[in-house]
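Each remark here refers to the structure printed beneath this line.
Every protein chain but one is kept in place in this view of the complex.
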Amino acid sequence: MYNRKCGLAAAFLSVFLLTGCWDQRELSTISVVTGMAVDKGEKGKYILTIEAVNAQELNNRTASGFAPSTVYGLEGDSLEGLAQKMNVAFSRNLIYSHMKTLIISEKVAKKGMLDFLDFLERDREIRDDFNILIARGVKASDILRVTYQFQKSSPLKLHAQLDSMVKNWGGDPDVRLNDMIEALTSTGREPVMAAVTIKGNPKKGKSIENMQKVTPDAIVTLDSMAIFKAQKLKGFLNLNDTRNYIWIEDKLRRTSLTVPCKKNHYFDARVYDNGTKVEGYLDNGKARITVRVRTEAYLNGTQCAADLVKVEVYKKYEDLLEKTIKKNLLNTITKVQKQYGLDIFGFGEKVRQQDYQDYKKVENNWEYYFKNAEINVNVTARLRRSGIRTKSYLTNIKK
Amino acid sequence: MAPIRRLRKTRALKKIGEIKEGKEIVKQEPSNSLLSLKKTLSGAFGKSSDFRVIEGFINGRAGILFYLESMINPKQMIKTTSKLFASKKDAQPFNTLDEFRSFSREIFGGVRCKSLKDDESVSQAILNGSLVIVIEGLTEIVSFHMLNTEKRALAEPSTQTVIRGPKDSFIEAVSTNISLIRRRIKNPKLTFEKFTIGKDTQTSVFIGYMDGIVNEKVLKELKDRLNGIEVSAIFDSGNIEELITDKTFTFFPLALNTERPDSAAANIMDGKVAILVDGSPFALMVPAVFVNFFEISEDFYQPLYLGSFLRFIRYLSFMIALITPSVYVGVLTYHQELLPTSFLLSIIAQREGVPFPAVVEVLLMEITFEILREAGIRMPKAVGQMVSIVGALVIGQAAAEAGIISNIMIIIMAITAIANFVAPVYSFSSASRLIRFLLIISAAILGLYGVFLMLILMVAHLCSLRSFGIPYLSPLAPFILEDQKDVFIRFPYWAMNNRPKYLESEKAIKANPVASPSPPPMKGE
Partner (left out) sequence: MLKENISLTQLEALLLNFLLGSAIVIGIGTDAKNDAWIAILIATLIGGGTILFYWFLMNRLPGKTLYELLEFCFGRKFAILLSHGYIVYFLYNSGRVIRDFGELMASALMPNTPIEIISLTICFVIGYILYLGLEVLARTSEIFTPYLFGFIFLLTIFLLVSGQIEMTRLLPVLGEGFKPILKSLFPGLLTFPFGELIVFTVIFLNVTDTKKGQKASLIGVGVASFLLIFSSILMIVTLGVDGILRSNFPLLSTAREVAIGNFIERIDAIVVFIMMLGILVKGSVFLYGALKGLEYIYKKPFRYFSIPFAMLVAFYSVLISVNFADHLQEGLKLVPYFLHLPFQFGIPAVMLVILLWKQRKGKKNKTGWNYGSNQKAKKNPGT
């Protein structure tokens, strides 16, 4: 009995102890990659630039004033190969699992060379939680190099910045890899991406001094939204249109809408709750799309003298709000229809879900139907309250 | 006649005198039997300086007193011997045993008296603290139980303390312990049976149970196992525990120990058997299952929700004590991608410059802590503060400041250590304490996968354990719905109307089903 037990124990121990630590990586030997930038290469297909952070510098207790990160680029034909080759410059094992931002240069996107997304989707380490951005008018690698006072590393800053942007105003389509690929593979939707650019001098932005200034020499700003046809970049929509886009997409969290109440006088509605439903079907060879928006907002500032105790005043403002939203949304949709003819709103998907049999027939030709689609926007807006004041002081100004 | 104590091995009895009940007078017994007894006993105890032999005349007859000075209550001794020998010269020498009896009743009062028949029982009586009297001409040797009952006063429990609840605890004297339980269960069904275990130490071991409630199969099994013990010495219930449990090679204790009479009584009422060992302030309760080690009697003295919450905290601490260090090693060396970014960056920043791999760091700290802990228990109380000062300084500050250990490691170690102390039964914390090291090593080899494999092995091992035939993981596996009232949460006391089903006790119903007080209806209803 004891012999058998000993044998069992020996077998057990050998199974465990003879195995080794193949996947082991000590923490002191790794460096976290926070951002990737893809530029068009000259000798190779791409230039991949990565930013590996120096964790000690990011922590205020241990920081000693050195550069918060190291940015280095390599040229080659595929991202995977380059990512693993990065040790030509870096001393530590790079881990890509905490990548926060992927920046693609305008040039690469215009050529439609997004096939590297397969690697990003396939790799087990890289996750689906990074922002995908287009560098508009600047080199993608430069975006990585611009320092910033708080997060210090540019990708971390962008990640936090876009998150705040989504929460406060909208204007970032908040595209993740999955959304991107879903749009690429769907017949009824075209992909979009947020676009960023550098305000200021990119050269000066690379230094630590940039972090020490009240007005930095260079700062990365959210610029617009890029529109794609399949993998090819086709154009940009400005921030207001971007907000309207996410309004239609039902991704709007909060925003602030400025609505004219008199000529050259405005009031601000802070939208805090929104629900959008899109209904679509094909009718006699014409797509009919209805966008139903239901918005709740509160009034937070008016330039008109308004007596905000009265129901009628609320009613009036609500009507104005509804009209503005409707106008904005319609404008954006028509602009996209006419200018690009690309169904970035996913109307085709809605039709597919709601009118599958008809959609199947026009699936491959949806772009044409989208261009000629009849769009209806239906807005219900509610103003619920008006901050902590009733009447505006403007109503009793003594002249 | 008092029953002669059972003997493990029958020996050829050497008769000192013939047993003649009652009236028969033996006038002139050859006195050499008296002397030979003296010789034998002196031979056996001769070297012990506390062995006393007093010769004298008792009511005119020659008599010898044997006793161990160290075992006998000196006050009682002086009182009785002075009376014994001071008997009047003219007194009638007693001729019959009956006469001697009535004589001794006068002197000894209610002291327990026993007749002895052979050498061995004589020496046993002496060892048990009796005064042995041999009188010329009487067929009987008589012993008077005059054990020095010096014992520790009842004190508060030292290892299983409570905030609210009875504050007494068992002590080393088994008779006191029995009385502590009896006082709580005033029921003739409460039975205590005596065993004498230990060939050389002859330790008294009592098993206590509620007749009619206890699971007879368990009881029989326990008796068989106790009778089967063939060791020379028993000093504590820990010895018994190791000898009777189903499996020795396991990290988990298969018998519950308690030093609290109320918890022993509660367990007995549930249908368990208590084992009390003379000289040990810890009672064993069998059969014991895994969840018993997370239940304490205080759960039912505390308010309902708090009681349940504390249970939850105890299970949580067990898990924390078990897996925290290994998860730390596994995540930090294998699965950095699992940590949120900011957390990872902060750990990297802290560990910058730590010269050891994470596993070495963890093992170093764990071993250091175990050393400190052992030192804290063993060292004289007077220097106890030293350990805490040196320990806190060494671990807390110097190591971190020197950059040998990262701060996060100290946090991990501290939470592990504190969580480990939560275990209400000390012996159970040894499980998490030891398995922890296995887990750390497997985490170092295979990462979190190793930790999970090890945990599954542990669960399988737990599933295979039995305590006196009761599956160790019951009532979780096998799952018993009715018993869930007292596992992770405790139900109101009035709802606990079943004895634990997993114990398979004879009587399942504890009380009338409805014992819940209901307030008068609300006004307006």
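So that you can tell them apart, the chains are marked A and B in the order they are listed, and the count of residues begins at 1 in each.
Just so it is clear, a contact is a pair of C-beta atoms (placed from the backbone, for glycine too) under 8 Å apart; a residue touches a chain by one contact, two chains touch by 3 or more.
What you are looking at is a predicted structure, and each value in this text was computed from that prediction instead of being measured.
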item: Contact with the hidden chain (one of B:127, B:411 or B:477); value: B:477
item: Of A:26, A:129, A:296 or A:367, the residue in touch with the unshown chain; value: A:129
item: Contact partner of the left-out chain, one of B:185, B:304 or B:338; value: B:338
item: In subunit A, positions touching the absent partner; value: 8, 11-12, 15-16, 19, 22-23, 97, 124, 127-129, 178, 181-182, 185-186, 350, 352-354, 356-357
item: Where the missing chain touches subunit B, by residue; value: 334-335, 337-342, 446-450, 452-453, 456-457, 459-461, 463-464, 471, 473, 476-479
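In this text, only the chains that are shown with their structure count from here on.
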item: Partner subunit B, residues of subunit A touching it in the complex; value: 5, 16-17, 19-21, 23-28, 30, 32, 34, 53, 55-56, 58-59, 61-62, 95, 97-98, 100, 125, 127, 156
item: Touching residues on subunit B, where the partner in the complex is subunit A; value: 249, 332-334, 336-337, 341, 344-354, 357-358, 441-442, 444-447, 450
